[in-house]
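Everything below concerns the one structure shown next.
Removed: one protein chain of the complex. Kept in place: all other protein chains.
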Amino acid sequence: MSESTGRHTPAAGGVQPLLELRDLDTDIALRHGTVHALDGVSLQVMPGETLGVVGESGSGKTMTALSIMGLLPPGGRVSGGQILFEGRDLRALPADEVRRIRGVRMGMVFQDPLTSLNPTMRIGAQVGEPLRVHERVGRAEARERTIEILRRVGMPRPERIVDNYPHELSGGMRQRVAIAMALVCSPRLLIADEPTTALDVTTQRQILELIDDLKEEFGMAVVLVTHDLGVIAGRADRVAVMYAGRVVETATTAELFRSPRHRYTQALMEALPESAIRESGEHARLYSIPGLPPDLSRPLTGCRFAPRCRHVTDECRTTEVTLSAGAHQHACLHPVPTELAAPVRLPAPVRVEPAPAVAAASSAESAAEPVLSVRNLVKNYAAHGRGLLRRTAGQVSAVADVSFDVAPGETFGLVGESGCGKSTVGRLAVGLEQPTAGQILLDGTDIAGLTGRERRRMHRQVQLMFQDSYAAMNPRMRVDAILAEPLEIQKVGGTTERRARIATLLDQVGLSRRVLERYPHEFSGGQLQRIGLARSLALQPRLIVGDEPVSALDVSIQAQVLNLMRDLQRELGLAYVFISHDLSVVDYMADRIGVMYLGKLVEVGPARDVVRAARHPYTQALIDAVPSVTPNAAAERDGVTIRGELPSALNPPTGCRFRTRCPLAQDICATEPPLAGDAHEVACHFPLRPESTAAAAPAGAAA
Amino acid sequence: MTTLSEAVRPGAVPDQPADAEAPPVRGLWRQGLVVFCENRLALVGLGLFVLLAGICFLGPLFYHTDQVHTDLTAVHLTPGEQGHPLGTDGVGYDQLGRLMLGGQTSIIVGLAAGILATAVGTIWGAVAGFAGGWVDSAMMRVVDAMMSIPSLFLFMLLAAIVTPSVPMLIVIIGAFAWLGPARLVRGDALTLRSREYVQAMRGMGGTGGRAVRRHIVPNAIGTVIVNATFQVADAILYVAYLSFLGLGVPPPAANWGGMLSDGLADTYSGHWWLLYPPGIAIILIVLAFNFIGDGLRDAFEVRLRRR
Amino acid sequence: GGGSGSSKDGGSQGKDTATVAFRTPNWILPISAPGFTQGENAIFGQALYRSLYQYKLDGTAQYNIDPQRSMAEAPVVSDGGRTLTITLKDNTWSDGKPVTTRDIQFWYDLVKANKDKWASYRAGGLPDNIAQWSVKDEKTFSITTTKVFNTAWFVDNQLNKITPMPQHAWDKDSATATVSDLASTPAGAKKVFDFLTAAAKDPKTYDSNELWKVTSGPWKLAKYVPNGEVTLAAQPTYSGTDKPKLAKIVLRPFTGDDAEFNVLRAGDIDYGYVPAANLSQEGYLKSKGYTVSPWYGWSVTYLQLNFNNPKTGVLFKQPYLRQSLQMLIDQPTISKVIWSGTAAPTCGPVPAKPGTNGADAAGCAYSFDPAKAKELLESHGWKVTPDGQTTCQTPGSGPNQCGDGIAAGTPLKLTVTSQTGFAATTKMFAEIKSQMAKLGIPLTIKEVPDSVAVTPACKPTDATCSWDMSFFGSQGSWYYPAFASGERLFATGAPVNLGSYSNPEADKLIEATQFSGDESALKAYNDFLAKDLPVLWMPNPVFQVSAYRSGLQGVEPQDPMNFMYFQDWSWK
Partner (left out) sequence: MVRYLITRVGQALVVVVLVTVIAFLILHLLPGGAARATLGKEATLEQLAAFNHDMGYDRPWIQQYGMYVHRLLRGDLGYSYQLNQSVVEAISQRLPKTMVLSLLSTVLAIVLAIPLGVIQAVRRNRWPDYAITSLSLLAYATPIFFLGLMMIILFSQVWPVLPPEAPQGFTVAEVLADPAGLVLPTITLAIVTIAVYSRYVRSAMVDNLNENYVRTARSKGLSERRVVLRHTLRNGLFPVIALLGMYLPALFSGALVVESLFNFPGMGHLFWQAALKRDFPILLGVTVIISIATVVGALVADLLYAAVDPRVRLQRSAS
């Protein structure tokens, strides 16, 4: 969109930038010392432009946004530079003036829609508040305008919603409210800090599209902060890449993705699972950036990426590198040569290559006795009513009649929107909870019939790995105790043997022995995930159920963990059940994929088939919603779009549970479709494609 | 008395340190200590406590007084008279020596009763919280019932049943002050029970007993210790209230609360040294424990904070 | 109304009102019910319903009868002392009807038929000891007793209970019934009594119920709030000679000594008391225009010993041991220092004439003498270890031995159950404990709210018999009626003989005080018990230290038997 339409090139003379940051420094004072969160950040945002800001966690994206808004956390202050908004330096203006600008001329949307709204104020009051405060409009008018703006952000029944409280809305609706609140005074600039990170892909797509539409409509500029390159690729005109408190590269989106110049940007892109698949068409190892970002509370010299860079020279460590001039700015002494930067081979949002033989092979393999076999699994939770007047009502159907097998050494991926029952399946599989009905067979034995001792032994076979390893480790135990715990519980070996086993484990996950006497809070997310993996491996299980094991990690770290998991699988012949909401990760990891919707398994099949030739409309919708690093791809998609909200699991729709949101739904869908098919099963009355070699079915997936 | 310990739950402290590279390797205890020391009031409290305890327990080694035999020829001597720095009381005991003796009782009763209450409450709350279901309901209804009777009432009745003596006071206060800790610990146990690390442990085949032993108790210990500090402060106050109500420890045992309430009668007699020193001593010691409790709360919270 | 109101009424001289710190009386019927015998009820009762005889102890009158206030002439004795003939003076009820023997007969009928519900009833006492009750005419009646009693005793300790009651208003069994002679039959008397008791158990109607409007006293009830303020107003139709001089007396209750004293200091009441610890405030109160005056009681104070305690009873049974314990109690010094001079040594069962015995214990059989106490113990085979534990070294019943039932090695170790809430008492026992410690007798002090309740008279086999010594004398252990005989305290099996003291010799002497006309019987009884120590004698505190506005006249002398005659009061 950007380059091709020729709008708003940053250097375009005459047009004054709406927002310009010049050498912005932001410090956060801590108990001990100071974090230099931003160090000389310079950015420009032209009127009507979308600027994407990307970078790893801790790179200063949020601090940039908060500095602009003047909302730094306690202890934080802008210590140098200028924030020019419409030509005026916000730092030099009186506080009241800035406050007005913040309320009227700028708007901000925060990451977490769950906590960003005042829980005890009606939606109407919250959204209308800036009007009442800044424009001094009356109550009635404010209400009217609130309803209007809610309608514009696509809120269903806005007249009703204004009188609701935040907890009565779903995550997506809350985020719409947050956007409406930011837009109610028609600001010139909208800053969106990871507006969709907490949302499902399907909702994410809706919200991003909304922002795009509104931008057009209001003619405002947008600063879109995200760590997801895919999101940026689809939406931004220009991108700024941040690392360790600095902007290391800015360029138009197309330019950046076509030929990234900074070595960091390059590394980031290579770490994406998508690119691994793209490069080889095979499950190759991901490129992972070694090490961790620097500690910003220490004085740093030279290129901050130097310690982790493949192309580092001594010069990098000593020379302060500044952004180069021009339209494509970068701060790298050894940039990726333009000629070598082969244009990024854009992957198709949905793969259309022929299915390789592997799929068939793996399904043939599965003829062997499965490690885990789930048969007609049902789990209902007693439900409690919400709110004052809703009585206790029935049951939450978390898992409804799910069956699948996992062969030895296989990775079975489980995907689906939040709340569809993925975690519940995982917990049931490891015996943490009792199924309401159905069987779980481990190596052919039903775990329901086990006696106490057998049960304990059963726990050796299968281990759970958590999304948040920190939460899954007792903060008061040192790593040695944490790793020894499974051995103690299962009474494996004596003290010396245990110590030896722990040492082996650390080697396997690539951590040094020194970590043993540290506490969980002293580790980074990636390290913790390794420790969690080590703990899962301690008992030499045959199956590990990973419940979103990498969802909390940055791409670079994620790559490390994914590589590790794959290496271990090869070495130890492990089977994984890999739960994730991120299709591209599952696609990369899994041999076979199961797609869940509202407690039901709607589609199971070999990974490539499912991702490339989805048969269920829901699967297709999921795939379409995944943002891709192909710039502007989303806009051109015309695949299946899901409408509306996920129905409540309390009263799931009868028959096909997806029918309420399905574009293809017909009357017959009120009866339950069976899971049918051979290797690639689907539960749909109107499957998108017949089961066959996927290449034959390009429908709905225009490249 | 509803105590601060029950009423004020810790507020989260926001300034989380940066997500930095290699966090300084520091023991949990040391880190807690550092934070504790940063709380100036906590240090003041600790200093006060050490000072008062030192005076009470070590003082008599250097300052000898006869706290056994009365001397009716030397009653109500004003401070300074006949070598009594704080004068004498109504039966001729040296008031400074008496304060030291009374301080010993107050501190011992406070510590012992506070610890007893905390221990009983912790066990009760942990069992209820971990057992859950109707056991929990039944146990918590008992707590509710006892909490809805003003504690002073309970103490009064109990003190009327048994004859107050130092061990008895400890038991009485301990026997009824455990309700607060029981509630706290039960709440903690309930949340801890569903923590992911407990689930992880169960996923390895661990038992409920192990969960309590290795995970729930060690993690609830912070709450418990902080609460114990407030309990100690409250126990000292309770003794004072009981003395005021005429149910304190009889002579020659002395405690600050008793001395204070005895001193009340001397309000207008001009014998100010019988009223104000014990009053100030009691305020200081209770204040000290409250300050310490606040500091400990910060310390324990920081220890659990993620990076 | 409220506090500001009362402080306006009271606290101001020259007016016709006095505000008095006074616990709220809660019984109005002249026949007292168990549980309602507190002093405030007696004073309140006297103000509304005069008793037949009233007494004064200044020794001027025969049988201590107060000739002014009594409603009858002194009894005429005949029949060898068995018959007393009593003639009423001319008095009227507040409604103008005369007070006649019919009203006394009415009282007698009710008491006789309901004696077990009468607080003052003792088996063998009134009315059991009356053989014949005969009414001669409207003004004269005579009583013939079953035995010959010492007249002084009978007049002072039995006739004091008689209170004329308005038969013409009360002799009915419901509020709507008409007055008849219902009470003349036992069954009727029961009904009437129940009716009157029910009315008395409804204090909130005290100032409205028609029953209580007919009175014989100098005061009438103007306002009554249960557990609150009570206002007495002068009775205009009062027929006695001691006509009230003030128009109103406001009785104000307080929640405690401290509260009372704060208000007294603030000058909001006309008559109050100074709590023991605040006696040094006399000067301040005087400067605020108050007179501070101790109110001596016709009382003795003692420490009860439990002779029936299975362990220590044997010790108390040894006279030498009681003597040595008594010698450790420094009554004069305690009285002077701890009670600030508001107590005086008790030497025997008969109180010294109020206010006369100084702070010395000159008349006491055993004065404070720790050395002699020690010698006494040692000479009876005890090994005395000062500040340690004294034990019996030579058991046996010989003269130089510990005594019967005391084994070798028996420690001399005692516990006293005392009262909480009295600073002076606490100090007193601290002193006694200190003295005992010097002789190696560890004394444990247990303070309880109600020592009488937890130290009942008991048999050695009772579980409750584990107490050693009991003290309930912070305000005096025992207040006598006008005749200070000991039949209720020290006679074998007497009701208030909590320690089960029993001595045939003492019993004989006590009986003599009751039944012989011998003037010296009382002295003989006193002398014997003063020496034999049925209890340990303790400093006897004053009833209270009163503080009243100096302008308030007629408060003195304060009646040792704890009556208050508000009618004598007036403003200067």
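Here the chain labels run A, B and C in written order, and each chain numbers its own residues starting at 1.
Throughout what follows, a residue touches a chain if its C-beta (ideal position, glycine included) is under 8 Å from a C-beta of that chain, and two chains touch if they have at least 3 such contacts.
Everything numeric in this text was worked out from a predicted model, so none of it was measured.
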{"item": "Among the chains presented, those that the missing one touches", "value": "A, B, C"}
{"item": "Of C:Lys15, C:Lys213, C:Arg488 or C:Lys523, the residue in touch with the unshown chain", "value": "C:Arg488"}
{"item": "Touch criterion as defined above, residue of A:Thr120, A:Thr451 or A:Ser512 at the omitted chain", "value": "A:Thr120"}
{"item": "Hidden partner chain, touching residue among A:Gly81, A:Gly103 or A:Pro370", "value": "A:Gly103"}
{"item": "Residues of subunit B in contact with the chain not shown", "value": "1-2, 4, 6-14, 40-41, 136-137, 140-142, 144-154, 156-158, 160-161, 186, 190, 233, 237, 240-241, 244-246, 257, 260-261, 264, 267, 279, 282-284, 286-287, 290-291, 294"}
{"item": "Residue numbers in subunit A that touch the chain omitted from display", "value": "69, 71, 99-104, 107-108, 110, 112, 115-121, 129-130, 133-134, 165, 167-168, 178, 181-182, 384-389, 391-392"}
{"item": "Subunit C, residues in touch with the chain not shown (by the definition above)", "value": "1-7, 26-27, 34-37, 116, 119, 122-123, 200-201, 203-204, 225-229, 252-256, 258-260, 262-263, 265-266, 268, 421, 448-450, 452-454, 456, 464, 472, 488, 495-496, 498"}
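In this text, only the chains that are shown with their structure count from here on.
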{"item": "Inter-centroid spacing, subunit C versus subunit A (mean Cα positions, whole Å)", "value": "90"}
{"item": "Mean-CA-position distance for subunit B and subunit A (Å)", "value": "48"}
{"item": "Averaged-CA centre spacing for the pair subunit C and subunit B, given as whole angstrom", "value": "46"}
{"item": "Residues within subunit C bordering two or more other chains", "value": "none"}
{"item": "Complex contacts: residues of subunit B adjacent to subunit A", "value": "14-15, 17-23, 25, 28, 38, 195-197, 199-206, 210, 214-215, 218-219, 303-307"}
{"item": "Residues on subunit C engaged by subunit B in the complex (per definition of touch)", "value": "257-258, 261, 265, 275-281, 284, 330, 333-334, 337-338, 387, 418, 420-421, 423, 426-427, 429-431, 433-435, 437-438, 445-449"}
{"item": "Residue numbers on subunit B that touch subunit C, as the complex places them", "value": "68-70, 72, 75, 90-91, 160, 163-164, 246-247, 250-252, 262, 264-271"}
